[in-house]
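Left out: one protein chain. Kept in place: all the others.
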Amino acid sequence: MENRILRVEKAEWLNDDYFILWIKDEQLAATTQAGQFYELRKYSSDPHRLRKPISVYNVEKNFIGFFIKKLGRGTTELATMKKGDELDLVGPLGNGFPLVESQKIALVSGGIGYPPLWYLRRKLAGKNDVYWLHGGNSKADVFPCDEIWSMDGSIGNQGYVTQGLETLLKFGGFDLIYACGPEPMLIQVAKVAAEYGVKLYVSMEAYMACGIGVCHGCVVPTGTPEHIVYKTVCKEGAIFDATEICWSAL
Amino acid sequence: MENRILRVEKAEWLNDDYFILWIKDEQLAATTQAGQFYELRKYSSDPHRLRKPISVYNVEKNFIGFFIKKLGRGTTELATMKKGDELDLVGPLGNGFPLVESQKIALVSGGIGYPPLWYLRRKLAGKNDVYWLHGGNSKADVFPCDEIWSMDGSIGNQGYVTQGLETLLKFGGFDLIYACGPEPMLIQVAKVAAEYGVKLYVSMEAYMACGIGVCHGCVVPTGTPEHIVYKTVCKEGAIFDATEICWSAL
Amino acid sequence: MNRLQTSLGTLTMQNPVTVASGTYGAEFGAFYDLNCLGAYVTKTITRYPKQGNPPPRLYETEAGLLNSIGLQNPGLDIFLSNTLPELSAVCSAPIIVSFSGSTIDEFAEMLDIMEQEPRISGYEVNISCPNVEKEGIAFGVDPDTVHSLTSRLAALTSKELIIKLSPNVTDVVSIARAAATGGATSIALINTLLGMAIDWKTGKSRIKRGVSGYSGLAIKPVALAATYKVASALRIPVLAMGGIYDWKDALEFFYAGASAVAIGTANFANPHAVPELIAGLDSYLQERDVSLSDIIGTVQF
Partner (left out) sequence: MNRLQTSLGTLTMQNPVTVASGTYGAEFGAFYDLNCLGAYVTKTITRYPKQGNPPPRLYETEAGLLNSIGLQNPGLDIFLSNTLPELSAVCSAPIIVSFSGSTIDEFAEMLDIMEQEPRISGYEVNISCPNVEKEGIAFGVDPDTVHSLTSRLAALTSKELIIKLSPNVTDVVSIARAAATGGATSIALINTLLGMAIDWKTGKSRIKRGVSGYSGLAIKPVALAATYKVASALRIPVLAMGGIYDWKDALEFFYAGASAVAIGTANFANPHAVPELIAGLDSYLQERDVSLSDIIGTVQF
């Protein structure tokens, strides 16, 4: 975990809402794992404001990519960044996805849950049999994968990506699921995975302040409804075994 | 008094600290008097923040000029403005200088008290005999006038501009003084003017919020020490007859 | 149908937008028609003229505004003979007079005099100004005193009687309750927080009197908490203020339970804050096809 100020090597726009910022740092690239994230801010922005947690989308030849959706104030500020601008980052943060071998794997992402799975797939590829389902509201929220779902039917299958997952699991043979996306999607994925008895790792989201495990602000409920234990997404997560999460308390 | 958003027609830099912003508006140019001011903000800046009071430096052929010193946050933001950027302004504000004819007049300015006297001089010129003394800390704070004073002696006479005024008044013949500058200078000018029995109009400064006379925030003491009446600089000023001000309460 | 209609106790308002005492004047008529206001709240007046505090009286911090006006005003007589007629000539919205006294008797005397004025639709009793030592504030922090004062005033008028509270208390609900049981018809909150700023270069207080009143952007969450606490605990209508700049800010306060809102410091940053807020709120409600009353107090957790 480091705090660095690094220049943006490339700012790539995918469409009106999504962009990728690339930075270069040998040491960070060497230590960053799939599923980890960084807390980012534009260095020249108001120093009083919080950083924004953004997953690692890709690591390649000392480059680290952040795949970002322009949403509110923080990400809009990041969206103004151009090649050469300084990015102030803290990371890598969180635990990362556990990596496996020789498994039949489904990746499930929704909306901005896409980026961390890209790097995860690269890490799993070759050693496992991987199938990726991605869903978004509309065409603009959908990116390369094996099976596409959109809410408005503007691309791929119309409906929830979890419908696709259910169909898939019905035919069986899957050992493991990794999922990242909005809470309602994760709840549904957890339900389906439990039904079909497939192991599931989820990447959880939470509003963050410190990003390093000191403030206890970014918690999710784990344990049972009778005995909830709040765990920090930034330090004890962002990746959790789905059976750990107390889904009914979300 | 209007609230307009107008494009900067020209942004002129005089040195590292001083710049002039020109806007164009027929109606405002026609109604703006010497000694009045506007409350300015960069239109694209944080809409929660206060505007900054800036005097009218010049009005010429529908153009209005603001001569600004880069000091703190507000003026630094104005300093980023370029031709074509939008300036959000409220004005003209304040009462303006009373104009006279056939008088022998001394103008006295210190530092950023210079700009309002420029337009005033233009209005007085021809009809009166005008002599302008200006003082600043250093070369960078000094602009065209009849007699220059600088604290560090880097240009003109070394010392306070009020020394120059005193010498001038000693020789007599002056009917009227107009002064604008930092409080300590105005206090001294008022003292000298009173000593030599010369009428004096001062342009007062104060921290402002509304700029239009509703908040009572920008007051200066008038009346006597026993019976102070606080008057608003933005509405009842910025120009006051020096005998009105309760100098000892400043 | 008027989606924006609301009421504060006895007062029906064409829209829920008014102004915070001390931040407004008929001068705003230069920018727009004052009749767009749901109500007009005057600067606080006192029985006799007040000179106010020595300057500097203002300082803008990183996130808000400090002020130390000290209730400078011409006194009740001049207010009634000059200010009120001038205002009435340009504004037909309900006029609420904010006033403050140094004793319960003086409050009562003032209200008594003002009752003669048909152009006054209601009163905002300022017991919460942090910038004067004896006036007002001492009243605003003790429930028993608030109850006595309110009861005395309520007996004298059938017009809207708003009690304006300070956030600088341990338990704002207990004070609001005392006002409500005393006969106030609505509660205004919040007045300014206590704040201070010092020039780090010189060690000089930015405000001559030191501790002063803090308003604007920074205090919005505090105002919202106070609004929610009072509105959810009591049935009395709340006129909310504190850091409201636009219709989105106002919506937060309506969800928290405010029946109306006032714009204060925002008037300084944006002279068109009032009409812009009204227009923005109107089109939002229209778009969503709801009335203001469908929103008030419906915050979810």
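Chains: A, B and C, in written order; residue numbering restarts at 1 for each.
The rule is simple: a residue touches a chain if its C-beta (ideal position, glycine included) is under 8 Å from a C-beta of that chain, and two chains touch if they have at least 3 such contacts.
Keep in mind that what you see is a predicted model, and the values were worked out from it rather than measured.
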Omitted chain's touching partners, listed by label: A, C
Absent-chain contact - pick from C:L66, C:V97 or C:I278: C:L66
Selected residue (touches chain absent from view) among A:P47, A:P144 or A:G173: A:P47
Given A:A11, A:V130 or A:M208, the one touching the chain that is not displayed: A:M208
Chain not shown, touching residues in chain A: 1-3, 47-51, 90, 206-221, 228-230, 235, 249
Those residues of chain C which, in the complete complex, touch the missing chain: 61-64, 66, 141, 168-171, 193-198, 200, 202-205, 208-211, 214, 217-222, 224-226, 228-229, 248-249, 251-252, 255-256, 295, 298-301
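Note that in this section only the chains that are shown with their structure count from here on.
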Distance from the mean Cα position of chain C to that of chain A, given in whole angstrom: 47
Chain A and chain B, separation of their C-alpha mean positions in angstrom: 57
